[in-house]
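Pasting in a structure now, in C-alpha cells, and then I'll have a few things to ask.
The complex is shown incomplete by one protein chain, all other protein chains being positioned as in the whole.
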Amino acid sequence: MRYSGLKVLTEGLFGNKGWKPAWRDPAPKAEYDAIVIGGGGHGLSTAYYLAKNHKLTNVAVLEKGYLGGGNVGRNTTIVRANYFLPGNQEFYSHSLKLWEGLEAELNYNVMHSQRGLINLFHSDGQRDAFARRGNAMVTLGDDAVLLDREGVRELLPWLDFEQTRFPIYGGLLHPRGGTARHDAVAWGYARAGDRRGVDLIQNCEVTGIDIEGGRVVGVQTTRGAIRAKKVGIVVAGRSSQVAAMAGMRLPIESHVLQAFVTEGLKPVIDHVISFGMGHFYISQSDKGGLVFGGDLDFYASYAARGNLPMVEHVMEAGMTLMPMIGRARVLRSWGGIMDMSPDGSPIIDKTHVEGLYLDCGWNYGGFKAVPASGWCMAHLMATDQPHDVARRFRLDRFRTGHLLDEEGTGSQHNLH
Amino acid sequence: MRLTCPLCGDRDRREFHYYGSDAYLDRPAEGAAPAAWDDYLHNRDNPAGLTKDLWYHEQGCAQWLVVTRNTVTHEVSAVELVAGRAGA
Amino acid sequence: MRIEGKGLIDRAHPVRFSFDGTSYGGYRGDTLASALLANGVRLMGRSFKYHRPRGPLTAGSEEPNALVEIHGKTNQTPNVRATVQEIFDGLEARSQNRLGSLKYDLLEVNDLLAPFFSAGFYYKTFMWPRAFWESVYEPMIRRAAGLGRLSGKHDEGAYEKAWAWCDLLVIGAGPAGLMAALTAARAGAQVILADETPILGGRLASDGGMIGGEPALVWAAAVEAELRSLPNVRIMTRTTITGAYDNGTYGALERVGLHRPAKANLPRECFWRIVARRAVLAAGAMERPVAFPDNDRPGIMLTSAVRTYLNRYGVVPGQRITIFDGSETGRALARELMAAGVQVAGIIDPRPDASSLEDCPVHLGAEVVGSRGRLGLSGITVRKGAETFEVETDCLAISGGWNPTLHLTCHMNGRPRWAEDLMAFVPMEGAVPGLVAAGAAAGRFSTHGALAGGQAAAQGALADLGFKVPDIALPEAEDAPCQPRALWAVAAEGRAWVDFANDVTTKDVRLAAQENYRSVEHMKRYTTQGMAPDQGKNSNVAALAVLADATGRSIPETGITTFRPPYVPVSIAAMGAGGRGAGFAPQRLMTSDQASRDRMAPMIEAGLWYRPSYFPKPGETTWKEACDREVMMVRNAVGVADVSTLGKIDIQGRDAARFLDLVYTNTFSTLPVGRVRYGLMLREDGMVLDDGTSARLGENHFLMTTTTAAAGLVMRHLDFVHQAFCADWDLRFISVTESWAQFAVAGPKARALLNSMLDAPLGDVPFMGLASVPVGGVEARLFRISFSGEEGYEIAVPTRYGEALFRDLLARAETMGGGPYGMEALNVLRIEKGFVTHAEIHGRVTAFDIGMAKIVSAKKDCIGKAASQRPGLSGPERQQLVGLRSFAPLTAGAHLFRPGAVIGQAADEGYSTSTCWSPTLNCWLALAFLTDGRARLGEQVRLVDHLRGKDVVCDVCDPVFLDPDGGRMRA
Partner (left out) sequence: MPELIAKEAWQGQAAVTRAGLVLAPLQDRPIWSVALFPGGADGAATALESLGLGFPEPNRWVSAAEVRLVWTGRAQAFLMGAEPPAGLAGHAAVTDQSGGWAGVSLSGPAGPEALARLVPVDLRPGSFPAGAAIRAPVNHMSAVILRTGPETVEVWVFRSMARTLWHELTEVLARFEARATVAG
C-alpha cells in the first residue's frame, strides 16, 4: 500500500477501514542469510539497505522489545552534518544527503525539517574553533555561515544579549541542519524493509551467539535458535552485553543522557539552537513542545532515567541564554542509554569472528546517523569491505591512535 | 542521586565529579605492552549491574572515591577512599 | 451557580478577576474554574487538534481541557490549569489555542476534516513536493498546533530553589497522608507533609463523611492543628512532589506567588529538592472518564469533580444535572445535589441490578451514547437495551472507576501491577526504594483504608529508622468494600474521546492496532495518546484497555506505558532558578579589577574570571589601535599585566620532585632550588593536558603554575595521580591561586621599573630564576619568566596587596613610557613568540605535534607517555605546529591547502589556530597545524577561510617568529 495525500483522502471518506498493517509479524525462520540484532533505527536501516542496495532479502531483524524502542525513540531529533574531522565529516555528510531524500525513499513522512541549526559561541577562541568547523564543512561541499552577534540577533532576537553570563559573540549557522520526527524514522525503515521482505521479529531477545571454528553460524534467542551466515550487532545501549556473547570486551561505557519536552506552545523557536558555554540545545517540535537536552548525567548507567543535577544545569543554561522560555513548563523528561566510546566517534567494523559485524559507539550522535549507519553497515555485511565514508570507524583505532576526537576531551568515555 | 563520602558524609551527586571504571586504578607498569595500555584506557566490562567506579568529591574534601554501585538500579552499596584502599 | 452555605471559600473576601476581557466575581479560595463555573461559564478552552469547545473535566492539576493564559503586567504564562489557578483581585486570564474568539474559533474547521486527520495521517502525506515541507506544510501544521503562547519577552519573575531534609516525606494530605504524618510526628521524626492544594484534607474536603464520630473535616482540622504545633513537622501546601530520584531525593514545586498579585522579590515558584530517608505516597486516586460519542463537551465532567465543585467551592456546574456513574459515589453526589436544591435530571447507572430508590429518575443498565450542544452540553442520548432516549441536561457527571495516583512509583523505572480485583493498576512495591504507597494510592479506597494504610506506612518507616513507634488509636471511619468497575468505552458509533488533551479517540487507538502499531508504546507514539499536558493521567488506562480489546489481549498482556517525571509540568524558570543573567556561573574578579575598570578597560570572560581586553587611550577608536600600542609598549618600554588567574599549586614534601617527574613529561628532580622550569603535562591518553612553569622554592617545595583554563582540571588530575598511585608518598599540595596576586612586568625597562619600587635593588636574577624581594614592606616572590619574549618578571604578593601593587606598578610604568596591557596584546606577544595556549593545545595534539617531543624524557615514565607512543600519534601524516606569515590579513579557523590544489576535503592539510597583526614585524602571523609541517618550513600554503572570504598564500615558517634564540628574554 502506497501512502499519499490522495490515499489519506479516500481512506478518510470510507472510514479509514482500508489501512493495512505497516509491517507483518512473521514467525522467525530457521535460517537467514543475515541477521541484524537490534530493531532500533540503525538496525532497521541496516536491514533495509541490505535488501535494497545489496538484494539480500532473506534477512531478519531481531528485537528484544518493540521496534524503535531504544534511542531512536528517545532523542532530541536533531539532524546535522557539522563535523570537522575527516572520517566523521564525510560520513555525516553522506547521512544528511540520505535524509534529504528519505521521505521519497521510504514513502513515509519522517518530517525531516531543515530549519537551520545555530551553534552559539561566546569568546573569540570559540569563534575560531567554530570557524575551523564551518570551513571544514564548506570545504567538503556542505553548508555553513558564520554569524556575528548582530547576525544572531536578527534570527534570534529573544536571546539575552545583555545580561547573560557568557555574552553571545555569534553563531555558526548550518542551514541544512534541523530535526526529524524520531519514531517515524524507525517506522519508515521498518515498513520499507518489511515491504522488501525483511522479517521484523519483535519480542525476540538474543541470548547467545553461535560460533563454530571462528565463524558465526547463528544466534540463540528467546524464540529459539536461528541459523545465519552473517550477524550484525546493532544494539547501541547494550553493545557491551551482546558483544560479550561473542567473547568481546568493547571500548564502550554506557551512560544516560536526559532530554526534555515542554507542553505545547505556539511557534516561538524556529531553529535548532545550541549554547556554547553550558550543555543546552533546543528546538521546537511541530506539535509545539520545546524539545531540549544537555549533557550526560556523567555516571555509567543502564537506567534510562536521570537525576536532578543535570536537569537543573540544563534549565539554568536555558535561563541564562534565553530567559523567554522561563514560563514554558517541562512536561516530561526521559533518558536514553548511550554507548560512549573513547573518542566520541562510532565503530562500524568487522570483528575477530568471521561473519560477525559490529555497529556501535554512537555516543549521543546516533539519531542523525541512522541512514548512513545502516547504509554502511549493510555495505560491510554484504561485501565484507568497509564503505568508503565509514572506513575510519575501526574498532582498533584506539590501540593504533588513529582517533576521531571531535571534542578533544580524550579517552575518558563520558566526556564526549 | 547521593553518595556517602567516607569523610564528609551523605552528599548530593552534584558535589562529585565522575571519572570512570575503577580499572583506572590498575595502571600498567612502565614498559607494559601496548595491548595492556589499550585495555587500561579504553576497554571496559561495562556491566549492567554491579560496578565499581571512581568519583571525586570536588566540592567537598577533594578525595577520590571508589563507589560500588548498580548501574541498573543506581543503588550504592559501598564508598571507599581511593587513598585509603588496601595496597595504596 | 453558587450554592449558599456550601464550600470552603471565604465569602468575606470577594475577588474580581477577568476572563477574555470580561470581569467576573468570585471568592478567595476559588480556583479560576470554580469561579467561572459559578458565573455560568463552562467554555474555557479549545482542544488541541480539532479545536472542539472544551470546559473543565476535572477539578485538579490533571485537567486536560481548561488550559488558559494568565496575563500579568509585563508577561504572560501559557497553559495554566484553570482548575489549579487560584483567583485574586486583578487576575487576568485569557483563553488560548484559538483563531478568532473562543466562541468562534476559525480552526473549528479541523473538526469537520476529522476523517482525514486520523491517527498518524501526517506520516502518510505532505511528502510532495519535497520543498513544500519546510515552506508550506510544516509552517501550517506548526501554526495550528501548540497551545498557549509565550510572549517572547525575558521572564523577569523571581524564582527560587531550595533544599529540605526529613526523616519522612508524606506526599498528599488526605486522610492517609494526615494519619501518616501524625504517626511520624508523634514519634519525633522530622516530617514534611506536602500537598498540592492550598488546604489539607484531600478528598475529605470534597466528599465529607465522618471520622471518629465527627465530620471528617473537623478531624482533619484537629490533626492539622496538632501538626502545626510541632517543631519537627513542616507543612508545605501548594507544593506538588514532581519527581522521585535516586537515594531518597524528591523534586517538588511550590507555588509561592502565583495566587496573588505580583510582588517584588516574591518568588513565583520555588523548586525544592527534598531529601527524605523514607516517604509515604498518599496522593489518592484519580477518577477515570468514560469514552462515549461526543463525551468532550463543556459540562461533561467527572463525578468527583462535580462533587468537589459542590462541596469545596459551593458551585454547581449546571442547572439540570445528570449522573452517568455506576457507583455509590454517583448516588452520593445525586443526594448532595438534591439536598442543595439542585435538579438532578437522572442517574444513568450501567449496573442492571443496582438500587433505583433515589429521589430522581434512575436508569439502570443504561449508558450514555451521545451528547448535544455547540458550546456546551444541552442534552444527552441514553441507551437502555434496544431503546434510546434523550435527556435534557447541561451538566453530566461521569465515572469509569478510579486509578491510584501511582505516577511517582514509576519514576525509577518501576512498572505498575494490574490488580484484577480493583480493575486498576496499583504501585509495584519497592519501585522507589524507601517509598511506600498508602490509602487510595495503594488501591485502598475507603476512608478507613486510607487511615489504616497511612498509619501502617508511617509505622513501617519509623521502625526502619529506629524510632519508637507510637500507639495511636485509629479513628473509626467508613470502610465500604471496593466495587471494581471498569467502564472504559461505550459501544456506539461516533468519535469517543480517550485522550481529551491530545484529541485521541477510540477510533484512533483501534486504527493503530489495525495498522499493527500494537505494542502499547507504538500505539501511544502513533496516536500521541498520553503525550499531552495531562501526560495521560486521564487516558492511559482506558487507551490500553481499548487497545487490549482491539488486539484480543488482556490488559496485563498489553502492558502499560510508563510515567516519567515531572508529575505535573514544571516551569523551566523554577528548575532553572538562579541561572538567569550572571547567576549561571560565579564571577571571579582579580584584585586589579577595579583599577582596570577605572581605566575603561573592557573586561572579558576568561573561564569564570574577568580580564581586561585592552586599555584604551584617548583618541583610540578601535581595540586594535590600543592593542598595537600596548604590544609596542612592551617591546620597547615596559608593560604590566595581571596574570593572577593562572593556577598556582603549592607542592611540598620529600617526594615532591618525584611527583613532578611523574606528572610532567620532563624532569624536575634535577631543577636547582631557586630556579624555574617550563613543564609539559599529558593526559594519560598521551595528549597534551596543559603547560606552565614550576619553580623550586626549596629542596622539598615547588610552586606549579597552570593555565587559567585548566587550573581546576590539573588540580583534579594531580589529586588523582597522588591518591591513586602514590598516596603513601611524602607529598601534600594545595591551590594557592587565590592567595597570591601576580603581575607580569615585561619589556626592556622591566628591571628599571622593578628597581624603582623594590625596597632593595634587584640582584642578579637569571632567566628562569626566582628571588624573594621586599616591596613596600611586603615580601614578594619574583620569577624571571616571560610569556612575551621580552625580559620579563612576574611579581607575586599576598592577595590583599594586589590592588595597591598593581596601581603602583602602572603609575611607575607610565612615567617610563609603559603602562598596562590586556589580553589582546598578551595574545599578540605570545603569538609572535610562538608560545602555545589552549587554542593550540586543544586536546587533540601531542607533544610531537607541537614540536616538544624532545621534552618527553626518555629516562623516566610519566603520565601519558605510553599512550603518546601509539603509532598514529606521530609521524609525517600528523599535522604539526608551524608559523604562517603574510602581508594580507589572516584568520584563525581557516584551512590550509597546497597552492594550486583543488579545494576539497582530500586536499585539506591543516588549519590556523591563532592569528594577529604583528606591529613588531609589520605583517600578519598565524600559528597553524599543517600536515608534516616541520618538514615544510620555507614552502608556501594557501589559507582559505570560506566563511570570512579569505584566500591567502602565505609562507610557512618556524612558529617562533621573533627572536628565535631568546636573546631578548635572557638579556
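Think of it as A, B and C in the order they're written, each chain with its own count starting at 1.
Quick note on the criterion: contacts are C-beta pairs under 8 Å (C-beta built on N, C-alpha and C of every residue); 3 or more make two chains touch, one makes a residue touch a chain.
Remember, it's a predicted structure, so these values are computed and weren't measured experimentally.
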Chains still shown that are in contact with the chain withheld from the display: B, C
From C:A162, C:A888 or C:A906, residue that would touch the chain that is not displayed: C:A162
Touching the absent chain when the full complex is considered, from C:D728, C:D764 or C:E877: C:D728
For subunit C, the residues touching the chain missing from this view: 158, 160-165, 190, 256-257, 260, 263-267, 273, 275, 578, 582-583, 585-591, 609, 650, 652-653, 728-734, 736-739, 756-759, 775-778, 797-805, 808
Interface residues of subunit B (partner: the chain not displayed): 7-9, 11-12, 14-15, 58-63, 81, 83
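What we mean here is this: only the chains that are shown with their structure count from here on.
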Comparison of B-C and A-C by number of C-beta pairs in contact, larger one: A-C
Separation of mean Cα positions, subunit C and subunit A [Å, integer]: 23
Set of subunit B residues in contact with two or more other chains: 1, 12-13, 17, 19, 34, 41, 73-74
Touching two or more other chains - residues of subunit A: 303, 307-308, 312, 342, 399, 411
Residues of subunit A defined as touching subunit C within the complex: 3-5, 7-9, 11-13, 15-16, 19-25, 65-69, 73, 86, 89-90, 101, 103-104, 107-115, 122-123, 125, 127-136, 138-141, 144-146, 158, 160, 163-167, 181, 183-184, 187-188, 202, 262-268, 277-278, 284, 286-288, 303-305, 307-308, 311-312, 314-320, 323-334, 342, 397, 399-403, 405, 407-411
Subunit C - residues contacting subunit A, complex: 48, 75-79, 97, 115-118, 121-128, 130, 133-134, 138-139, 141-143, 145-157, 159, 161, 243, 245-246, 249, 251, 271, 273, 411-413, 507, 511, 514-517, 519, 521-522, 525-526, 528, 531-533, 535, 564-566, 569-573, 575-585, 587, 604-605, 683-687, 838-839, 842-844, 867, 870-873, 891-895, 903-905, 908, 911, 913-914, 944-948
Residue ranges of subunit C touching subunit B (in the complex, touch as defined): 245-249, 273, 275, 412, 433, 684-685, 715-716, 719-720, 722-725, 727-728, 861, 866-867, 870
